[in-house]
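Reviewing the structure listed below.
In this view, the complex is presented without one of its protein chains, the others remaining in place.
Chains: A and B, in written order; residue numbering restarts at 1 for each.
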Amino acid sequence: MNFKYYIWVILLVSSAVLLCGGQTALAQESAAAAAIVPASGPLEVIFFWVLAIMIIGSALWIALTGSVVRMAVGLFFSFGGVALLFFLLQAYFLGVVQLIVYVGGILVLVVFGIMLTSSSPHVRYQVPRMELATTGLVSLLLFMVLGHVLYHAPWSTTGPQLPVSMNELGRGLLTDYLVPFELAGVVLLVVMVGAAYLARQEKR
Amino acid sequence: MINILGQVAEGQIWQPTLTELSYFAPELVLVATLLLLLIGPLIAGRGSGATLVMVVVGMVAAVVANLLVMNQVVTGPVSGLAPAAGHMLLVDNFSIFFKFFLLLFLLGVTVLWMVGSAATERNAPEFYILLLGSMLGMSLMVSTMNLLLMVMAIELASLPSYALVAFDKRNRPGAEAAIKYVIFGGTCAAIMMYGVSLLFGVFGTLDFTRIAPQLVEIFENLAQVPASKLALLGLALLAMGAGIAFKISAVPFHFWCPDVFQGAKIEVTTWLSVASKAAGLCLLLRLLQVLAGSAHASGHGFSAAFYLQVVTGVVAVVAAVTCLLGNLAAYRQQSVKRLLAYSSIAHAGYMLMLGAIVLTGDVTQLVWQTVVIYLVMYLLMNLGAFGATALVIGQTGSDQLENFTGLGRRAPALAAGLAICLFSLVGIPPLGGFIAKWWLLWALGQAAMQQMHWWLWALLLWASFNTLLSLFYYLRVIRQMYLVNDDRPGLKVPAGGVVLINVCALLLLLSGTLLVNPIRQKVGRYTDHIFGQSPASIVQVNQPQNISGNQLDGRSRERIDTQ
Partner (left out) sequence: MYGLMLILVVGFLMAFVVLVIGKLVRPAVSHPEKDTPYECGEPPVGSSWVQYDLRFYTVALVFIVFDVEIVLLWPWAVVYKEIGLAAFWPFLIFFLLIAIPFIYEWKCGYLEWVRGSGGQADEPPVTSTESRRLSATAKAMS
C-alpha cells in the first residue's frame, strides 16, 4: 500500500472534520451568522457543503497529484469554488473579482507558465515520503489550530453590512480608500515593468 | 495634532484639497519620477547618463518637497487623504526623517551603481524604476496607520525587490535567490494579510489608531474576555508579526536573508540590507508606539501593563535570538556578502531591542532618537562595507574572503575605509557605530532603571555580549586584509568608489568624535511630536461628520464622539 494513501486518508478525515465544524457553526451560531450571512436557509447549507467539498477536494488534488497540468485544473475548481462561496456570502463584488482576476487571469498565467517550459507538462513531482509526512503533519496541526480558533471566533458586527452595493464601493474607493486605490496603480506600474524586464530574453 | 481632513457638506463628495495633497508632495514627486523614468528613455534614449539625470532631478525634487513639508509639520503629526478611514497617510517629523534617510541611501546606491555597473549595464531605467518603486513602498510603510495601506506598502516595497534580486539575468544564483525570496516573501505576505483580515474581523476597522485602544481595553480586562476572542487575537497578531519579522529578517523568518544577499547584485544587496530592514523596523516601532500611546491615554491598570509587557517580551526574545544567531552564523562564512548578511541580521536584532522598550512610557523619546542615530550610522557603515565589497568583486570577480588578502597593500585607501566601516559595525569607540551602540545601551539602561525589570538588564548585557562576539568575525576580514600577505598584484579600483567608501568612513569617524554633540542636539528635530507619542494625538481623531461615502467604515465612528 502506497504511503501517499495514508496522507490522503488523514487529510480527507481532517477535511471532513472541517466540514462538520463549518456545518455546526452554521447551525449553532445562526444568530451571529445571520448578521454575516443574511439568509442562511437549508439550501444555503447544502450549497455550502457542495462548495466546500469542491474547494477542499480540488485543493487536495493540487497538493497530491504529480502532474503540473492537473494541478492547474485543480486550481480552476478551487478558485471557482471560492468565487461561488463569495456569492453565497453575498459579497458579489469579491466573487466577481475572484472570477475575473483568479479564474480568468492568474490561472491563465499559471497555464502559460506551464506551457512556456518545454518539459514541465511531462514532469512528475515525486515528493519524498518524509517530506510528505512532515508537511502533512504541520498542515494538520495548523488546520486544527485555525479551525478551532475560527470556529469559536466572536466576529465583530461593526463592519460593513452585506451586501455592499457597487455604489458604496465606488464611493469608498474615491473617498476613504482613494490612496490605496491610486497606490494599486503604482503597484501595477512597478509590477508591469519588473515582470516585463524579467520575462525579456537577453542577448547571451 | 493638525487636522487637515477635508470637511465636506452634506450631499457633496469629498475631494482632496491642494493643501492636503501638498503634505504628501515627496511621495507624489516619487511617483512622478517613476513616470518620468518610463517616458524619458523613449525620448532621451536608454543611456545611463540620461537616466542618471532623470533620477537626480527626481531626487532633488523629492528632497526639496520634503524640506518644504518639514517646515509645516514641526509642531505635530499631520494625517489626511481619507475623510473617514482615519490615518491613511500621516506625516510627522519621523516620517520626514525616514524620507531623507531613504533619499540619502538612494544617493549612495546610485553612486555604487555608477561606479560598478553603469558602464556595462543597459537596463538602467528598469533598475531605477524598481528601486524607486520599492523606496516609495518603504516610505509609505512608515507613514500610515491604516492596515490596508500598510499591507499594500509592504507589497510595493517587496515586489520590486524580488525583481531586483534577479536583476542580473546572466547570474544563475541571483535567479535562485529571487525564487527563494519570492516564495518566502509571498508566503509571509499572505500570512500577514490573513492576520490583518482577522483583525478586521475582530474590530471592524482597519485603522490601527482605533484598534489600539480596544486592544488595550482587552488587555485591561483580560479575565473577562472570552478565550475564543483571545485566541483569535493572538493568531492575528502573530500573523501580522510574521509579515513584519520577514521584512526585518528577525529570527524565525531570516532564512531568505543570506541567500538573497549573496545571490543579488551588490547594489541591490546594499539597498535591501538597510532600507528594507529599516522600514520594517520603523513600522513595528510605530505600531508599538501607538499601542503605548493609547495605553497611556486610557490610564491603564496593572493588568494591561502586564500584558503589554508580554508583547514587548516576545519582541525582546526575538531580538535576542536574532542577535545571537546572526553573530554565530557569521563566523563560518567564507563569502563576505554572506558574512555581511549575517551581520545585518545581528544588527536587525540590536535595533529590534528598541521595540522591546518603546512601550516604556518615559523613554519613548530616547528610543526614537536612538532609532534615528542607529539608522544613519548603520546606513553609513553598511554602505561603506558593501561598497568596498562591490569594488573587490568588480576587480576580482568574487566576494570570497581570500580575495581580500593583503588588501591593505594592494589598495590601501579602500582597505582603510573598509576597516573603519567594519570597526564601526562592531562598535569600537571613536566611531559612529559606537555612538549608535552607546545610545542603544543607554536607552536600554534607562528603560531598565525605569521599570526595574531584570529582563531589561539581561537584554542590555546580552547586547554587550553580542557586540563582543561580533568583534571576532569582523576582525577576520581585517586580519585577512592587513596581516595575511602574499604576492597578489595591486588593485586598480575606481576612484569614485574609493571616495564613496572613504566619505562614509570619514563621516563615521567624525560622528564618533567631533560631531557627537551636534548630533545629540540635532536629533531631537526629527523625534519631537512623533505620531502616537503624546496621548492627545491618539485619542483626538478629528472626524468630520456627514460625509457621503464612508459607509464602509461608518460603524466605528460613534467612538469618536465620546472624546
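Note that in this section a contact is a pair of C-beta atoms (placed from the backbone, for glycine too) under 8 Å apart; a residue touches a chain by one contact, two chains touch by 3 or more.
These figures come from a predicted structure and were not determined experimentally.
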Item to check | Contact list for the unshown chain, restricted to visible chains | outcome: A, B
Item to check | Sites on subunit A contacted by the missing partner chain, in the whole complex | outcome: 39, 41, 43-44, 47, 87-88, 93, 96-97, 100-101, 104-106, 108-109, 112-113, 115-118, 121-122, 166-167, 169-174, 178, 181-182, 184-186, 188-189, 191-193, 195-196, 199-204
Checklist entry - Which residue numbers on subunit B touch the omitted chain? => result 13-15, 31, 35, 38-39, 41-42, 45-46, 122
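Definition applied: only the chains that are shown with their structure count from here on.
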Checklist outcome for this item: Averaging C-alpha coordinates per chain, one finds the centres of subunit A and subunit B separated by a number of Å equal to 32
Checklist entry - What part of subunit B is in contact with subunit A in the complex they form? => result 13-14, 16, 31, 34-35, 38, 81-85, 88-89, 123, 126, 129-130, 133-134, 136, 140, 146, 148-149, 152-153, 155-156, 159-160, 162-164, 166-167, 169-170, 200-205, 226-229, 231-232, 235, 547-556
Checklist entry - Of all residues in subunit A, which touch subunit B in the complex? => result 145-146, 148-150, 152-160, 164, 168-169, 171-172, 174-180, 183-184, 186-187, 189-191, 193-195, 197-198, 202, 204
